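Of the protein chains in this complex, one is absent; all others appear in place.
Right, chain A next:
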Amino acid sequence: MSKWALRGIKLLGYLVAAAAIAFGVDLYRNHDVPKALPNELTLTTLAGEPLSVAKMSEKEPVLIYFWATWCPVCPTVSPTVDWLSEDYKVISVALRSGHNAKISAYLKQHELEFTTINDAQGEIARHFNISVTPTILIINDHKVTSATSGFTSPPGILARLWLSKLSD
């Protein structure tokens, strides 16, 4: 019995350590990301609909996913985000990836259905002080509660979304 308990504690220890490292890395990589949402950020989707991230984030956390067609790491993260977009509010921002038609074609080819905004000049990313793809921001009630770059696992993103809800 005690052997199993010991193993359980050990496992828990590893998980806490891993989470701490992930948190530390997030913090270090994204120390430039502002804590509050940039003012009056109204975005237009590829479909032409206007979106207000701030308003959306008042009811539930919003995940903003910065990606690019020129980023070879992004195809490893995009399917996860796409999957999450079925149950959570997800906005994807295509960073300096060309014109609308090209991005639409790319999304179709890769079977991605998330709502996408074309940030052709990288201005939206600049608002958030983001230069790196892939980056995932979680925004809750006008505040950036979490920012992470690079490869992120599905449980990692889910954990961040839940944490964001808990901290309400």
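Worth pointing out:
The criterion applied here is as follows: a residue touches a chain if its C-beta (ideal position, glycine included) is under 8 Å from a C-beta of that chain, and two chains touch if they have at least 3 such contacts; residues count from 1.
FYI, contacts and distances are computed from a predicted model.
One chain of the assembly is not displayed; among "Glycine/betaine ABC transporter permease", "FAD/NAD(P)-binding oxidoreductase", "Fe-S-cluster-containing dehydrogenase component" or "Thiol:disulfide interchange protein", its UniProt protein name is "Thiol:disulfide interchange protein". Of the candidate positions A:Ala5, A:Ala47 or A:Ala101, contact with the hidden chain is made by A:Ala101. Annotation: of A:Ser57, A:Ser85 or A:Ser149, A:Ser149 touches the absent chain (contact as defined above).
By the touch definition given at the top, chain A reaches the unshown chain through residues 29, 68-76, 95-96, 101-102, 105-106, 109, 122, 131-135, 149-151.
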